[in-house]
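Every protein chain except one is present and positioned as in the full complex.
Then we have chain A:
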Amino acid sequence: MGRTSKDKRDVYYRLAKENGWRARSAFKLLQLDEEFHLFQGVTRAVDLCAAPGSWSQVLSQKIGGQGSGHVVAVDLQAMAPLPGVLQIQGDITQVRLSTAKEIIQHFEGCPADLVVCDGAPDVTGLHDVDEYMQAQLLLAALNIATHVLKPGGCFVAKIFRGRDVTLIYSQLRVFFSNVLCAKPRSSRNSSIEAFAVCQGYDPPEGFLPDLTKPLLDHSYDFNQLDGPTRIIVPFVTCGDLSSYDSDRSYPLDLEDGSEYKYTPPTQPPISPPYQEACTLKKKGRLAKELRPQDCPISTVDTLSQPLAAPQRHTLLAPEVRKPVAQGPLCPFSEPTVEDSEMNCSP
């Protein structure tokens, strides 16, 4: 597999590189905007979980007409600077009031028109944990939004459509007059990600934003676990049908006639947490078990368990088992004691 294989498998990855976006997710925001006109009239936007920064790139280019827009980007990771984008490095689930204040300050005291959050945890593969972590990021983003968003403003956040996604819908509906679930065509069919598009920020009467406490997720009550009253918000597919299909593999020479040329990634990947482990491994310096590695000697229970059938194939062509002859045919198989004693040399 060469370096072009990812280009073949993922057309948006390739297009992002060719168009100077830092990540393929830029297309998701662009397609969401195509459908919802998210950027219309927006001059102040907050990009939560922004690294490596392709959404910030889109925002800084698309909002506020002639470069009068302001973008604040928050992420755990540092990202390469972008013109017109203020960066705050920090954990959005741990925001103190100061962060919200800093955002407002940057907007010269005005609230934001748009808050977006494309945050995703590093998935562990355990679905319940991953879904929970994703929900916490969304709720943290919502918590920030309640501080910085203007009434009527818009909030867009990534969701995982898993078992309890309807709980998130019911929670978002408390704060927004219109909540939809949207999936841009650049997001794959095989992925459970989608975006909650919440328009018309309208907190319940008497609601006091409180950044000292986390927003906790709802639990099932009227939004039933298995009944017909589950809150499933309308689903909208964004991006027009003629756009590229993210699940399809494309030949390198696309149909528009353009000739393929390999483009290196726009942004080198951020140093991952496992970098040291990788370096050690490359140098062969990961700890190894003591050798000779082998089996401790002990008696074993052989066990027959459900889901334990050893792969045993029997008799398609019958094997005839002859009784083991113990006759005089092979006297050499049993050396006598004297023999081995005799053979012993000093």
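We take it that contacts are C-beta pairs under 8 Å (C-beta built on N, C-alpha and C of every residue); 3 or more make two chains touch, one makes a residue touch a chain; residues count from 1.
Heads up, the rule we're going with is that contacts and distances are computed from a predicted model.
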Ask   = Quick one: the chain not pictured, UniProt calls it what, "proteasome endopeptidase complex", "tRNA (34-2'-O)-methyltransferase regulator WDR6", "Vacuolar fusion protein MON1 homolog A isoform X1" or "Inositol phosphorylceramide synthase regulatory subunit KEI1"?
value = "tRNA (34-2'-O)-methyltransferase regulator WDR6"
Remark   = The listed residue (A:Thr93, A:Asn178 or A:Gln199) that touches the chain absent from the view is A:Thr93
Ask   = Who touches the missing chain here, A:Lys8, A:His106 or A:Arg173?
value = A:Lys8
Key: Touching residues on chain A - with respect to the absent chain   = 5, 8-9, 76, 91, 93-94, 122, 124-129, 132-133, 136, 140, 161-163, 165-166, 169, 183, 185, 189, 192, 212-214, 216, 219, 225-228, 230, 232-237, 241, 245, 247-251, 273-277, 280-281, 285-298, 300-322, 324-336, 339-340, 343-345
